[in-house]
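The complex appears here without one of its protein chains, the remainder shown in place.
Think of it as A, B and C in the order they're written, each chain with its own count starting at 1.
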Amino acid sequence: MATATEHAEHTEHEQHGLTDGGYIKVAVVLAVITALEVSTYYVDFGPFFMPSLMIMMVAKFIIVVSYFMHLKFDNKLFSFMFYAGLVLALGCYFAALATFQFFS
Amino acid sequence: MAIIERPSTELEVSITPSVVVPSTTLGNLRRPVQSTGWKSWLFTVDHKKIGIMYGVFAMIFFIIGGVEALLMRLQLAAPDGKALSADLYNQMFTMHGTTMVFLFAMPMAAAFANYFLPLQIGARDVAFPRMNALGLWFLVVGGLVLNAAWFLGGAADGGWFMYAPNSGPVFSPSNGVDFWTLGLQIAGLGSLIGSINLIVTVLNMRAPGMTMMKLPVFTWMILVVQFLLVFSLPVITVALVLLMFQRSFGATFFDVAQGADPLLWQHLFWIFGHPEVYVLILPAFGIISEVLPTFSRKPLFGYPFVVFSGAAIGFVGFGVWAHHMFAAGLGPVSVAVFSIATMAIAIPTGVKIFNWTLTMWGGKIWFTTAMKFAIGLVVLFTIGGLSGVTHSVAPSDTQQTDTYYIVAHFHYVLFGGMVFGLFSGFYYWWPKMFGKMLNERLGSWNFWLMFIGMNMTFGPMHILGLQGQPRRMYVWTEARAGEGFFNFGFWNLISSIGSFVLALSVLLFLINVVQTARKGKQAPLDPWDARTLEWITTSPPKEHNFDRIPTVHHLDEFFHRKYVEDEATHTMKAIATGEEIVRNEEANAESHIHLPSASYWPLVLAIGVGVLGLGVLYGVPIMVLGAAIVLLSSFGWVMEPSVAEDSDYDPPAGGTSKELASHG
Amino acid sequence: MSRHAMSARNAHRVRALAITKLVGASIFLAGCAKDAPQDVFQPKGENAADINNLQYMVFGIAGVVGVIMTVLFVVTMTKFRDKGQPIPEQSHGKPALEITLTIIPALILSVVGVFTFRGVFDLAETKDTELVINVTGQQWWWEYDYPVQGDWGIDKPIITSGQLVMPAGTKVLIRETSRDVIHSYWIPALNGKRDAVPGRIHTLRLHADNPGIYAGQCTEFCGLSHGNMRMEAVALSKEDFATWVTNQQAAYKEPEKDSLAEQGEAVFLNQCVRCHQVNGLKKADGTAAIAAPDENVYAGAAPNLSKFMSRNTFAGATWDLLKKDCRGNVWDAKSEEFGAKYLEGVSADCLNEVDLRRWLRNAPAMKPMYADPTKLEPTDGKYRGMPYLALSESDIDKLVAYLLTLK
Partner (left out) sequence: MADTAVHAAHDVGHGAHVTSTGLSNNKLAMWLFLGSECLLFGGLISTYMLYRGRVANGPHPNQIYDIPFTSVSSFVLLMSSLTMVLAVSAAQRRNDQQTNLWLTVTALLGATFVGGQVYEFTAFYREGLGFTTSLFSSSFYTLTGFHGVHVTVGVIMLLVTRSIIQKNRVTGDKAESVEIVGLYWHFVDVVWIIIFTLVYLIPA
């Protein structure tokens, strides 16, 4: 048996997220970015090559996590757990690679 | 797999009326229901039984690790020791470090965490009871695999941090390191599962009114530790996988001839390894944060600061790993940065020391054995912490690293800190766990011998290290020993004698345990005038923990049910005894209690993983066998009925004789 | 300010001073062990002295904090033990006090941090190097390789082992690497340690104020005989160093005709030369005898024995080549006399024959090594360290006589 507040929480949760049409739109955006990414292989982007690839990668990552995985709509505790791991991973491994002179 | 562990609400189940609830797994296995005998232990999912098994396991390995240490001290008592060969000595310190850290310290913390965390938050069990059992059995299997090497060609011999490339197949030709990587991977998997379980338990299973800022500090510290584990274990897993692939399948990760960089291993190990040392110490910090207030009759001074500093230690702990590599050739920029970061960690730790002291300040201190150990921790950890600060000054550390000065540092924090905290926990919680008091007189002897022995063993190591005795040397020589008061000979001998004093103190503890079990006196329900929720129930607690789930209004709920403040004098006035409160709960017991049923699968799955691991060493057929067991038991796990059949109980549940109906 | 206040202040200062002195004294005592050759509190050169200053600072601070905390603990425990007082007020803390107690350590540590920061970069400086020596670690000894440096009279590379010979009063740069696993080079009197990592080159500055011999030890666990991997740095005056360089480059001295040593040379050619190089030694057919240890030794090197008797320890500086009294002559020599004594090398009278013979008879029994032929599978049949060679006693006599000529 759940109390009323509990119940409300739950149904509210059901309405989070996008409609199916919305998901398809998101997927189209992802597909377009992927196409752009692949195009860097054929077209010379010069100095923009690395930054643009990185930006596109991060954008895809965030889109999938926020929309497909609902993190944008869900409880902040979930975001905390995932992003804590992500931030620690980025911090530690960037620092470790930096000690190998990886970035210079 | 977490998918089908437990229904989150009953609501959903009732909406789909056509649910077929299976009663057997794999055709004919029901859930086990034994409540006595060895089966009731092997298949249990009760967090208290699991906690006790963790404790027994850890204690056994404390003695094994301790005996390994004694052998080393025998070898080092005099120059050119003859007790052990070089080869054996190297295995000895490797396995001593590994055993103490992974098979004693972590499991013992897990024992306390499993037993007391649900009790402290007012829960009936953990969030994932079967996972909990799985974590234990992974650890047991991992520990056995690790130590099996002793009998199968020699144990690991690369030091507990197993630096590459010395751990590679060429330089470590025996199978020891293979068992080591496998054992640690399996045990690590167990810890990961256990930590996810405990985090979810703390977040989701708290009694009504138990907000995060009313959690007992022990629970808080355990929570921080579990986060540290969740985020650091995968890193060592990567390291272990790389090493295993190199040793067993010819991968090249640490093969310098191919251009590999051995420092990769060091980074991966210590990114895990430094958070790990806080994994080791924070549970002890948690324990004494319960003990000190109880026996000072005052709440913990600055609760939010202690909680926050614990979290801060955890977080900063991820940013200092390279202080173990000050001499490894990282270059000045990295060294300087990590040096400063390391100093920063002394600040939140200092906060804790100050708060404990201020907790006692103005208190009414009752020197029980538990309290003595707790104070011992505060004193000895401070010494160890301060030597830690001397390491953090990188140039000065280049004189100290890999000498006995480091060995002194970490035994002061590990033995003086962690072990003292755990012993404090034993004496404090023994009456809760077993309903009998450990003998206080023997306890006092235990404490003083341990305190003296500890300082005798590890104190001289400061001198030895600063006089230039490197660690991990199977012999030391007169030629470099020096003369006069500070010579190696004298202090090595003192240290070795001290280690036997320590052994005696541990022996006294074991005697105390046996005596208590035989003829110890029944403990009162609230022997220490305690403060937290685990005491609002019988000792030992019933299978379902609480007759009535307590509703929480205060930090230190139990205390505030016993005492109210006299507005005029600001002194505390007793209004009820602990006994009365517990009896009151019993009288108002809830009628309907759900408990999880026991299960075969955690044990079987763990054994399967063990066999799979050995397959890496002993060939594909064994691997296939292991994989088959793993698959079968995962399938059994998923398909397992969520409840045991009432009719399987003897006498059958549901009737009046058995108050507990079981439920997934 | 009244006199009274001032004297109170002074009393305070005196007490603080007394504590500092006490702590300082105990550190000093710890630093004063007689003849502990690896004592980290006895710097004998610039770099070690820089480190030592930092050590004094941080040990002092840690000591003072430790004393304060101990006093605090003791006072708390005696003052507030249960004397029947009522249960105290359930106070939950004082944020202002908490914050103060957070800030004070932070301030102390920032001071330490600033000095540390400077120290790290000062010690990493390599621009003013005067002499470069390559150091290679391997299981379980160190090889020194002096690259050609005309200023120092080094016209062709010098290769030695065990004892690092360097000029005193000179900024020497060590370039470290390893042939197998990680080792760590550490001469406490001259500088902190630095790991020798295979595949990487690390630098370490050494500077000795005065001539003398400075002991050290490998401090990274490097396998079976890590405990038997030592080294020494020998600082000579610049003139003595020049003499030493000249001698190291001197041509091979053939043993006298028909002497025991000559027979020893033959045994050496037969047994030892596949691993050990002796520069200028020729085979019977007149071609140079070049060691090819790669075929025998896993790390791919064995000590170069060309001027073996010019050093006075062997096998990873673990055993003395000098008898006990002769050893004292060199090790305890005054700084001014040290160079001359060291350059004498090992004479027949002074040779520690017992250990050298033991070594030749069965090296792995003396110093554990994987020279056990049943354990060679992972190394494709190659030895690690020096194997048991089953030499006859008469061969050993000859070899000892021969080795004595290598000076």
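Odds and ends about this structure:
Methods note: contacts are C-beta pairs under 8 Å (C-beta built on N, C-alpha and C of every residue); 3 or more make two chains touch, one makes a residue touch a chain.
This one's a predicted model, so the numbers in the text were calculated from it and none came from an experiment.
Although one chain is omitted from the display, it touches the following shown chains in the full assembly: A, B. The residue touching the chain not shown here, chosen from B:M210, B:V225 or B:I353, is B:M210. Residues 1-10, 12-13, 15-16, 18-22, 123-125, 127-128, 192, 196-197, 199-200, 203-213, 230-235, 237-239, 241-242, 245-246, 249-253, 255, 257-261, 264, 268, 548-549, 551, 590, 592, 594, 638-639, 642, 664 of chain B touch the missing chain (whole complex, contact as defined above).
Counting the whole complex, the residues of chain A in touch with the unshown chain are 1-3, 5-6, 9, 14, 17, 19-20, 23-24, 26-27, 30-31, 34, 37-38, 40-41, 50, 53-54, 56-57, 60-61, 64-65, 67-70, 75-78, 80-86, 88-90, 92-93, 96-97, 100, 102.
To be clear about the criterion, only the chains that are shown with their structure count from here on.
Work out the mean CA point of chain B and of chain C, and you get 39 Å between them.
Distance between chain A and chain C, defined via averaged C-alpha coordinates, is recorded as 52 Å. Annotation for chain C: no residues touch 2 or more other chains. In chain B, the residues that touch at least two other chains are 261, 263, 331.
By the touch criterion given at the top, residues 29-41, 48, 50-51, 54-55, 57-59, 61-62, 65-66, 69-70, 72-73, 76-77, 80-82, 85-95, 97-98, 101-102, 105-106, 109, 112-113, 115-117, 119-121, 123-124, 139, 180-182, 184, 186, 188, 191-195, 197-200, 202, 215, 217-228, 230, 298, 318, 320, 368, 370, 375, 377-379 of chain C touch chain B in their complex. Only residues 1-2, 6-7, 10, 77, 84-85, 88, 91-92, 95-96, 98-101 of chain A touch chain B when the two sit together in their complex.
Within the complex formed with chain C, the chain B residues making contact are 85-87, 90, 158-159, 163, 165-166, 169-173, 256, 259-263, 296-299, 301-305, 327-329, 331-332, 335-336, 339-340, 343-344, 346-347, 350-351, 353-355, 357-358, 360-367, 375, 378-379, 382-383, 386-387, 389-390, 392-403, 463, 466-477, 479-488, 556, 559, 563, 565, 570-572.
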